[in-house]
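For reference, the structure discussed in these notes is given below.
The complex is shown incomplete by one protein chain, all other protein chains being positioned as in the whole.
Each chain gets a letter, A, B and C, in the order it is written, and its residues are counted from 1.
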Amino acid sequence: MSQTISEGDHVLLYLDRRRTYLVKVEKEKSFHTHKGFIQLEELIGKEYGTGITSSMDIEFVALEPTLRNYVFKMLRKTQITYPKDIALIIMFSGIGPGSRVVEAGTGTGALTTALAFYVRPEGCVYSYEIRQEFRETASKNLERANVSGNVKLKNKDVTEGIDEQDVDAVVLDLATPWLVVPHACSALKGSGTIVSFSPTIDQVMKTVEALRENAFVSIETVECLMRRMQVVKGRTRPETLMTGHSGYITFARKTLGKERSEDKHAGKR
Amino acid sequence: MSQTISEGDHVLLYLDRRRTYLVKVEKEKSFHTHKGFIQLEELIGKEYGTGITSSMDIEFVALEPTLRNYVFKMLRKTQITYPKDIALIIMFSGIGPGSRVVEAGTGTGALTTALAFYVRPEGCVYSYEIRQEFRETASKNLERANVSGNVKLKNKDVTEGIDEQDVDAVVLDLATPWLVVPHACSALKGSGTIVSFSPTIDQVMKTVEALRENAFVSIETVECLMRRMQVVKGRTRPETLMTGHSGYITFARKTLGKERSEDKHAGKR
Amino acid sequence: MSQTISEGDHVLLYLDRRRTYLVKVEKEKSFHTHKGFIQLEELIGKEYGTGITSSMDIEFVALEPTLRNYVFKMLRKTQITYPKDIALIIMFSGIGPGSRVVEAGTGTGALTTALAFYVRPEGCVYSYEIRQEFRETASKNLERANVSGNVKLKNKDVTEGIDEQDVDAVVLDLATPWLVVPHACSALKGSGTIVSFSPTIDQVMKTVEALRENAFVSIETVECLMRRMQVVKGRTRPETLMTGHSGYITFARKTLGKERSEDKHAGKR
Partner (left out) sequence: MSQTISEGDHVLLYLDRRRTYLVKVEKEKSFHTHKGFIQLEELIGKEYGTGITSSMDIEFVALEPTLRNYVFKMLRKTQITYPKDIALIIMFSGIGPGSRVVEAGTGTGALTTALAFYVRPEGCVYSYEIRQEFRETASKNLERANVSGNVKLKNKDVTEGIDEQDVDAVVLDLATPWLVVPHACSALKGSGTIVSFSPTIDQVMKTVEALRENAFVSIETVECLMRRMQVVKGRTRPETLMTGHSGYITFARKTLGKERSEDKHAGKR
């Protein structure tokens, strides 16, 4: 539906691909850039996609922020999970509208935001985080992206257990995922998905071992490289710099019957 | 919620990572593999994640199919879009629960299925396809994945125009996306996203040019390489074979005010 | 210098990129393909690059084999090292004309052939291999590529020691490179380079640890991905399939003074 900008909305002011600003539209408030200032009030009642001119006569476009914009513009205290990885985590795990998902740890809430966005309107993300300052930052980030209604932030150490039962997915982005695998196994519904994101191969090795010991099947680990293209007539080429590594993503699915996969991998049957 | 398998449900019979079978559970029906046959009726009333033993005493696991399983097991008539690309297309475009999306062409419905899955429960995918046999195959694939209620399959040539107005996103996976760019511009709401998936760089060049001429901003093209890891104690390594290329994905966002970006790029102002 | 083909020479018969044949030019001998047979005798006295027509009137080109052609057309008993990896191994290690290099194991001689090619005319490759059938195959491959004069094939277990002293480089392509690191340290001249090629990350971890314990510095591990492009007007794109992984290459340089790097890495000084 065509939408107009209201007071209190967030807009993404776009100058060019490298210069975008996520700002809240408030009356009597101006936004200052090195290209002059912008009277945000002027945007109220305008349609998203409208141009707005700064005091230095430079045109910006007022875009409606997408999920990805919110994720990139997070208030940060830690390294955020990359959108490319978030995309795979969600799509490959089967998480979608209505899913009940356990996440740990919350961190600044980048992945939490995306999970909450996709489980809407009925689903819920139970996000575990023991560090108070992170819960506070995450809370603000979730508010800003309008998805806090689908998240329960929990002040609890996930390595000591998961309260929820029969959840569709458990998503781990923490230093010692293997310690959470047995709890994830208990919390997941039969056939549910566990996902773990880890920067190092050592973490992956330990996690996969724990998954094998806990009757998970369909265990797979992937990494995703994304490269940007410069598309300009006569000068089309991949960009020079790219992120060479963010992390490995491991997926697995819970089976009922704990002994099974252990036996199988030990080759005893 | 913990779920039991009912007659008529689809289950993914899992033997190992390379051998999985998407089958419909029906009474008095058995499924034959080279590892013996399975009486599907036995699964009725069982929980997903349960093991089931074939006539040759080999154990399979009955997993609940995820979106990705449905996409991989599509009845095919063309090359399907890769799940890794589908994940980026959806996440980077801002498509989610409630979105109204135009897609062309439908093909066998792999991308359509994923779009429909994520716009649930209220959103809608308007999918254009002029080849009847593809519409028929897609229709079956959508039914099987339980998402046909969120899709309108349209027998119309998208290069001649788009009927819908103020849509959130237009997703193109066809041979000549640049011909659809002006129609997408009309159909999109201000600030809406266009996405185009193309295997060749020639298609990307033409599409990006058309986007620049049609007042789109935030134009970017990416490619995604996914590599699987073999994680086995003492033998951990990336897998030998990988898909080196599926296609480039181009994203852009609609601005209001058509002359703007043309002037800008022509450097005339 | 412009060269003509002589009896006994090898030529690479080129039909298209995927169909090339390395054959020896002999009198009264014909080469049979599914595109007809070729009288190799006709090539004698012709210049390399000449076309030759088969009995089915299909034209082949008689190319002079390059090092890379010899490496790809090896008589094989094991998986060969990829030319892309061989290129990095040689260039990054400083091996060149005149170098004295120890290599283990010989395998079928692919890497040996390349090393020998580049140390010509005065250098020497001392190649260790305990399996007789490999030494025999390698010997044939080296003869064919005309580089056997620069190689000494040694029937000795390199994990028990290296006979040579003050060598410029030690190149390892075997299952347990870490066992050879102390011997390499003894055999190398000060500042000489050790290179190890290993498919698994477990091997890399053990090797790097051994290097640190043996006073090596400038330790680095890389992997190389090579992707082919299809360059055809209107259809230019990367090729669909690529090799996702062959192996990791680790480089390091020998210092004099054994205690040094151990202390440094232990952070004791």
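In the analysis below, contacts are C-beta pairs under 8 Å (C-beta built on N, C-alpha and C of every residue); 3 or more make two chains touch, one makes a residue touch a chain.
For clarity, every value in this text was computed on a predicted model and none was experimentally measured.
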Partner chains on view for the chain not depicted: A, C
Residue in contact with the excluded chain [from A:G45, A:P121 or A:P238]: A:P238
Per the touch definition above, residue among C:T112, C:T193, C:N214 or C:S246 touching the missing chain: C:T193
Touch residues of subunit A, complete complex, unshown partner: 199-202, 227-228, 233-246
Where the missing chain touches subunit C, by residue: 1-3, 14, 17, 20, 47-51, 59, 61-64, 66-69, 83-84, 86-88, 90-94, 96-98, 100, 114, 117-118, 120-122, 165-166, 189-193, 201, 204-205, 208-209, 217-229, 231, 233, 236, 238, 248, 250, 253-257, 260
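Following the convention adopted for this analysis, only the chains that are shown with their structure count from here on.
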Contact graph of the chains (line, ring, star, complete, other): line
Cα-centroid distance, subunit A relative to subunit B, in whole angstrom: 20
Chain centre separation in whole Å, for subunit C relative to subunit B (CA means): 43
Residue list for subunit A, restricted to those that touch at least two other chains: 201
